[in-house]
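Here it is: the structure, laid out below.
With one protein chain held back, the other chains of the complex are shown just where they sit.
And then chain A:
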Amino acid sequence: MDFTIAAFLIQDGLTSGAIYALLGLALVLVFSVTRVIFIPQGEFVAYGAMTLSLLDSGKFPATATLLLVFGVLAFLLDLWDNRARLNAPVLLRNVGLNLVLPGVIYTLALVLAPMQAGPFVKALLTIVIIAPMGLYIYRIAYKPLADASVLVLLIVSVGVHLAMMGLGLVFFGAEGLRARPLSTGSFSLGFLPISAQSLWIYGSTIAIIVGLYLFFEKTLLGKALRATAVNRLGARLVGVRTQLTGVTAFVLAATVGAISGILIGPITTIYYDTGFIIGLKGFVAAIIGGLASFPITAIAAIGVGIVESFTSFYASAFKEIIVFSLIIPVLIWLSITVSVHEDE
């Protein structure tokens, strides 16, 4: 081990750590606001990466069709829920949100897919396709159970994860896909070559962290989300619509997932089932952050990335064991130091 190799490993660890950080933040966000341990977060990453690489090859991404199907399901569920008071504004809102929105996105994908637009248009289109999935998944799977226990919500998450993974196999096939980078080329920092894509990863991660910070500190909706996270019942008593905050958390998580997919898609091969293992690494970071703290989660994620890259050098056969063992001392520490409190 010399300095060159260490520098390579640190760079590699930072790159994957940044992705894990995004996933960890999304997990903490969803959990603190809705108490859902959002296992399918990784699927958004896989969907994002694979949608982008399909767009790269000029094919129409099946995720747009899936969005349409989700929309119709949500529409029917909303219709059923509101069957007692089916007036024009309710119906209009339902049609607009669940039918028109995915319809417009579907058409957009249909038009843009064969055009081979620039990489940023494709990336934006990917985000636009994936982000509303958060909305519909919340509507279909979680909203009817919003007040259930954490365990029930976890079981629902496992179900959603399995369903999304299965759909991924149907849509993308069993073999891996690799997207084209947002911008090719690299430059060297001394001896260390740095690819433009990894700069995009660092930049986007920092931008998203800053963006989330501003959102939570400066906007009313962000403050409502924080209030829900601190105490759901209390937030509801002072007039925060916890359903709205739930939806917002899911859409944010799906957006962050899609962005992670766009960032990671060009640097590795993504399979329909890759999302789960990436999600788990983010989950390790989120656990270290106690499923509550954004800054600790982000730092822990970078740590996970670096530990992973060094173990892959020293003991590659034991890499996953070492990474997932990180969680054990943290759990012991948390169980000793944190007093148990369940407020619901």
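As a convention for this text, a contact is a pair of C-beta atoms (placed from the backbone, for glycine too) under 8 Å apart; a residue touches a chain by one contact, two chains touch by 3 or more; residues count from 1.
Criterion: contacts and distances are computed from a predicted model.
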Missing subunit (named according to UniProt) among the choices "ATP synthase epsilon chain", "Heme exporter protein C", "Acyl carrier protein" or "Branched-chain amino acid ABC transporter substrate-binding protein": "Branched-chain amino acid ABC transporter substrate-binding protein"
Given A:M50, A:I264, A:I287 or A:A300, the one touching the chain that is not displayed: A:I264
Full-complex contact with the absent chain, from A:G96, A:P114 or A:G166: A:G166
Where the unshown chain meets chain A, residue by residue: 5, 8-9, 12, 15-16, 19, 166, 169, 173-178, 264, 267-269, 271, 273-274, 276-278, 308-314, 316-317, 319-320
